[in-house]
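For this depiction, one protein chain was excluded, whereas all remaining protein chains were kept in their positions.
Think of it as A and B in the order they're written, each chain with its own count starting at 1.
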Amino acid sequence: MGKNGYQKQVMEIYQFISEHLYFNRPDMEVKGERFNSAILLSLLTSLKRGKELIIGEPGLGKTTSAEFVSSLIYQLPLGVIWGSEVSGHPEQTEEKIIGRPDLGKLNRGEEDVVWTNFAQIPVKIVDEINRLPETKQSMILDGVDRGNWEYLNEMIINEEYCLFATANYQDGGTNTIIAPLVDRFDVMVESRYPGPNLSFLIAKDRRKDHLLRHPQYEKDLYHILKSKIPYEKKIAKIEEVSNAYGEYLQETLGLKSFRKQDRDRICTEMESLELDLDASAFTRMLLAELSFCDRYGQKRVIENCEEGCHYTGYLCHQIKNCASNRLPLSIKQYAQGLTWLLDDSEIDMEHIKSIAPYTLAHRIQWKEEVLSQKERLQRDDPFPIFLAKEAVIAVSKRYREQSDHLKDALAVGSRIFQGDPLQPIEGDHPLYLEIKKDIEARRR
Amino acid sequence: MINPFEEFKSFSPSPPDLPMDQIVQSAEAVMDRIRWGYEKLLEEEAKELVWMVQYNTIIKAYELAERYIMEIDYTAEDIEEFCFALENTRKIPYLIPGPAGIYISALCNYSKEEEIVLKLSELKTEINLIGFRLPKGKRLIIEGDTGDFTGIGLEGGELVVEGSAKNWTGAGMKGGKILIKKNIGLHTGEWMMGGEIYVGGRVRGLGNIVVGMVYVRVYQVFPGKVKYPNLYY
Partner (left out) sequence: MEKQNYQSLIEEIWPKLKRKHLYPEIPMPLIKGASETDQEAGEENQTVGLEMKQKQMTINSAFVSQMKKKMSEKSVIEALLDHGITHYTFCPWDFQTYLMLYSEAKKIMGDKELAKQVSNYFIDVIANTHCVKHRHTEIPELHRHLKKGMVEEVITSLYQKIWGIDLGISPSKMNKDHIGIVRRLERIPYLDRSRWGESVQRFARSIKPLLIEEEKQRRGEEGKGDRNPQGEHDLSHYSIEEIDQGLRDYAQKTKTLSEFKDVVEDLSDELRGAGYGMEGGMGRGHGNPIDAEVLFYMKLAENYSIPIKKIPLEKIGSLHPHSHSPWEVGSPFQDVDIWTSFGKIMPGITQIWKKKEGKGRGKAEGTPDCLIAIDSSGSMINPRKSLSYAVLGAACATNAYLRNDSKVAVYNFSDAPMGGKEILDYTDRREEIYRVLCRYFGGGTALDLEDLMPLIQGKKNVDFFIITDMKITNLEALIGFFGQIQNRVTAVHIGDNPYAARFEKAVEKKRNISLYSVKRKEDIPYIVLGKIRDYFDPAHLKKS
């Protein structure tokens, strides 16, 4: 484990949640260690300040998993987190999400904003985001993208924040999250049924969330959040109470949580991790398959593949849309988080392979024929995650077969960029053509 | 301009080649040359993809074939591979039995090896004219059957066919030995000017033999009792 023991702390929080708060079955394995994807990715979302969409059947802990994780990572009592959540329903208003005019001042003809807890605290949880109208979904995601919350002519800036949004499986009865909005989520994960035996235990222990409650600190925090002091000063005061709550957690539960400076340091450590050559080449290969079109230059949702296209065997033939620029960012961010947590020195292919399905599942729009061919296959994951996992496995098989050749092609590409009079290396994968395109662009 | 491949600049190239890579590469280069020669032969000798077996067409085609193969460095395995490539339309679009047989014969005659074994038992087509002008000091062994005009104009070499041969075997041969392990067709030894033909099975009929000897199993059938051509056994 790392010198400062942060990884150990995170793993202890993981264990605690698993054993006391969110009973689960592990559903993924990385480097020989088994994890529950919902808790693992929520931990990474909190630490890496990402955006996570949690799907699942009603009552299977979508929201609570996020609440527990954020309470322990951000040292915020559960009551405050509950009081800051936005619940998704069509009548939800901007005033309940971001802020409202100060009515007293408004009656005196002055403009001032009373910010919601949601806008102010770093942990942002939106319950059933798919039930919000698209305009509200967009408003939240815009705010989270930039860290700015604006109302009337005022603005607060969050320096540190993460977003958890939950959604029921998208069916005809609810609004859906439209593709451009879905793309803004870094990862999608399912909160799964833990099995009848663990579920039975959950029913026995109904008051487990009291472990993370602290009425006094909750009152103090509410008081600060309601106060009229400048936001920056509020944050400092919130941090003071949070630290006290953190000490309480350590005394009562034996759990060491993280102060702001710890979280910042963790982020810096994560940021310093880079992809090794295989991880980089593999990610490029994946991105190439998700964006390439030989005929039309790139994937576009409005264009169909040509019949008899040479690249029929690749993912580009199975999907409708093009990978966005947010995708590689999500992959890298979460792979950094995972690599850091496992205390590895570099991001390797296994880190990428473990993370990629969760970054792809909600972003890929599969062609209907692919969906209909695979929808009844035996599987353990929800359909989009299953398809994404299959896709990542398929690309990784292709990568393994030609890793050396591909890295050669990339190395030659680099040398051509440096001015060497070489010819790009040919190969049978969209990425070779993409390398050529970049080289041609340079030559022109 | 940003170098999007910057991180790969220090990547050392692919693992060293195995001897296999070299072997396969040179075998393929040789095969390309052999194929090219055959295609040129067809271009010149079978423009309409029709070719008639006549004394002068055979001679002319052989002379051309000699010219195309002269500078190729090949082995018996290359010849064998070429025979199978003839059946693969992706590799060689046209298999015209006459020129193909002459070309293969030329390859055998100019091969550096004294003994050539061609394992052709899995070949679906029987190649005609194989062993044409096989010179003295060469031994050509064919595993499998051969087509018409096997060993014609043999020039002192030894041709062994582990299977059967068809009609006109050994026609016009000047010397040497043809050994057919199984059966042989009509006109065997037509205008034969010397040498010996041994047949392990049946001969359907002999041709007009001028000089030479034909044995069926342990019996000498020419010169001997058989006086008339195309006598059926």
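In the analysis below, a contact is a pair of C-beta atoms (placed from the backbone, for glycine too) under 8 Å apart; a residue touches a chain by one contact, two chains touch by 3 or more.
If you're wondering where the values come from, they're calculated on a predicted model, not measured in any experiment.
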item: Listed residues A:Arg100, A:Arg213, A:Arg265 or A:His317, member touching the removed chain; value: A:Arg100
item: Residue among A:Glu350, A:Asp381, A:Asp408 or A:Glu434 touching the omitted chain; value: A:Glu350
item: From B:Glu7, B:Glu39 or B:Glu77, residue that would touch the chain that is not displayed; value: B:Glu77
item: Chain not shown: contacting residue from A:Glu19, A:Glu251, A:Glu368 or A:Asp420; value: A:Glu368
item: For chain B, residues in touch with the removed chain; value: 15, 18-20, 23-24, 27-28, 75, 77, 80-81, 84, 88, 117, 119, 122
item: Positions on chain A where the hidden chain makes contact; value: 31-32, 90-91, 93-95, 100-101, 103, 106, 133, 135-136, 152, 172-173, 278, 282, 348-350, 353, 368-369, 371-373, 375-378, 393, 396-397, 399-401, 403-404
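Definition applied: only the chains that are shown with their structure count from here on.
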item: Chain centre separation in whole Å, for chain B relative to chain A (CA means); value: 69
item: Touch list for chain B against partner chain A, complex; value: 1, 3-9, 11, 13-15
item: Chain B-touching residues of chain A, taken from the complex the two chains share; value: 275, 277, 280-281, 404-405, 407-408, 410-411, 413-415, 417-418, 435, 438, 442
